[in-house]
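Up next, chain A:
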Amino acid sequence: MSYAVKNSHQASRELIAFRIGDQEFCVNIMSVREIRGWTPATPLPHAPPYVMGVINLRGAVLPIIDLSARLGMKDAEPTARHVIIVAQVRSRVVGLLVEAVSDILTITEDNIQPVPEVSSDLEKQYARGILSIDKRMICMIELDALFLHKESEAA
Partner candidate 1 sequence: MKKKVLTVDDSRTIRNMLLVTLNNAGFETVQAEDGVEGLEVLEDANPDVIVTDINMPRLDGFGFIEGVRRNEKYRAVPILVLTTESDAEKKNRARQAGATGWIVKPFDPAKLIDAIERVTA
Partner candidate 2 sequence: MDMNEIKEIFFQECEEQLAELESGLLKLNDGDRDPETVNAVFRAVHSIKGGAGAFGLDDLVAFAHVFETTLDCVRSNRLEPTQDVLKVMLKSADVLADLTNAARDGGYVDETRSRALVKELEALANGEAPAPAAKTPEPATAAATPAPAPTDDSGFQPIPFSFDSFDDGEAVDDSRAYEISFRPRRELYTKGNEAALLLRDLSRIGEMSINCDADGLPALDKMDPEEAYFGWTIQLKTEKSEDDIRTVFEFAEWDCDLEIREAADAAPEEEVPMIPVPFDLSALDETDTAAETTSSANAAVEAVAAAETASSVSKMAAAAARVEKKEASATAASAAAAQNAAAAAAAGQTIRVDLDRVDRLINLVGELVINQAMLSQSVIENDTTGTSSINMGLEELQQLTREIQDSVMAIRAQPVKPVFQRMSRIVREVADMVGKSIRLVTEGENTEVDKTVIDKLAEPLTHMIRNAVDHGIETPEKREAAGKDPEGTIKLTAKHRSGRIVIELVDDGAGINRERVRQKAIDNDLIAADANLTDEEIDNLIFAPGFSTADKISDISGRGVGMDVVKRSIQALGGRISISSRPGHGSTFTMSLPLTLAVLDGMVVTVAGQTLVVPLTAIVETLQPEASSIHSFGANQRLISIRDSFCPLVDVGRILNFRATQANPVEGVALLVESEGGGQRALMVDAIQGQRQVVIKSLEANYTHVPGIAAATILGDGRVALILDVDAVVAASRGQSLKPEISLAATG
């Protein structure tokens, strides 16, 4: 379940990898607070299409982001098998809707390959790098960068 690709001289970090469609992504495990099953969200009026709504997380109101839509891919059609990754992004806690969580990875800096030239602005915005693990391509997501715009919306 857990892959370790370590260079013993470098600091390593842990990442959670997850799947959306046929692509794999990962985020820093330090940002992840918990993993939950999917529950229907209360929709928010005039919300952007990737904001599915809000749910109750032990008394706090948690916005659920359709990560697939946010990353520029197709809108998710959530089922009971979908998963919500509860993540801390700056001062906010949000829920990221993904299809499934796959692994916990431990990597070091030199495992990270640069993002390919063909990437669009969107990918450039959120992608931190690419990992090649066991013939799989896993894209590292920088959550803070992905949700930067939300800060400027604050009234």
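Brief remarks on what is shown
Definition applied: a residue touches a chain if its C-beta (ideal position, glycine included) is under 8 Å from a C-beta of that chain, and two chains touch if they have at least 3 such contacts; residues count from 1.
These made the cut because all candidates are chains of the complex that A comes from, given by their letters.
Because the structure is a prediction, the values reported are computed rather than measured.
Chain contacts in this complex place chain A in touch with candidate 2, from the set 1 or 2. Contact residues on chain A toward candidate 2 in their complex (touch as defined above): 40-48, 51, 53-56, 59-63, 92-94, 148-150, 152-155.
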